[in-house]
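What follows is a short report on a single structure.
Just one protein chain is left out here, and the rest sit where they should.
Our next item is subunit A:
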């Protein structure tokens, strides 16, 4: 053996391992690259055979995504020449822009419902997690398990009574209803994650504050909360990503005013079947924020996806 530590892999081993991992990473990222690329293809390039790797970038997909269009005659175009770049793109296919599409609205619904439910579930989750972490709550373990078990039900099974409940309360297809529902679903995650984060803050800080004459509530807001800030922020991002991605409840309980982007994007239809550049453009805008968050969160990722069961 050479002079390396016996547990340290040799440079050759490292090189081979690195090459294999890089190969897997490149293969795995390919579909995502393809989504982004397809968004910038013209409709002809998108469905070309063989699939085009080099293509002239076009914003056609994005224009189709945000607008609805109608067919017009050549005389119409002679009388009303297109003024903006996007009108020119549409005109090249003999169409004019009739108005905005629903994508903007659906995207905003995702934002409203995502942030609303995240705020509520982190707020309630922090309170509950603090209580579970610091006080003797009767039946603590059973309650914690009950909170986790709410995540085991298939969403479709829960959706049957929720559907009936929402219908009789007038909550179907409303922002309030979806925020409430996603808050409840995310509570299990936020309570479990935040309890882990708060458990890690030493009791001594609060005790010192209590001795200094703080009330329990002041100790919580002025001592524990600032210390738990990182944990609360990463919990919030996990809740946001879940609400952002959720599909089953959204497709069953919303149809119009409160519909979020995931059930909407697959329904983007062009003149002949699915308009893939527009779908890809919508998917890109929808997925990019999550990719950025994933990169920011990479140190806490494992903890978040295992409900705090595995901590690095």
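Following the convention adopted for this analysis, a residue touches a chain if its C-beta (ideal position, glycine included) is under 8 Å from a C-beta of that chain, and two chains touch if they have at least 3 such contacts; residues count from 1.
Please note the rule applied: contacts and distances are computed from a predicted model.
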Among "Electron transfer flavoprotein subunit beta", "ABC transport system permease protein", "Carbohydrate ABC transporter membrane protein 1, CUT1 family" or "Cation acetate symporter", find the name that the UniProt record gives to the complex chain excluded from display.
"Carbohydrate ABC transporter membrane protein 1, CUT1 family"
Of A:59, A:112 or A:131, the residue in touch with the unshown chain
A:131
If you put the missing chain back, which residues of subunit A would it touch?
6-9, 13-15, 17-18, 20-22, 24-25, 28-32, 34-35, 38, 46-51, 124-125, 127-128, 130-132, 135-137, 143, 146-147, 149-165, 180-181, 183-185, 187-188, 191, 203, 207, 210-211, 213-218, 220, 241, 244-245, 247-248, 251-252, 261-263, 265-266, 274, 276, 279-280, 282-283, 286-287, 290-291, 293-295, 298, 301-302, 305-306, 309-310, 312
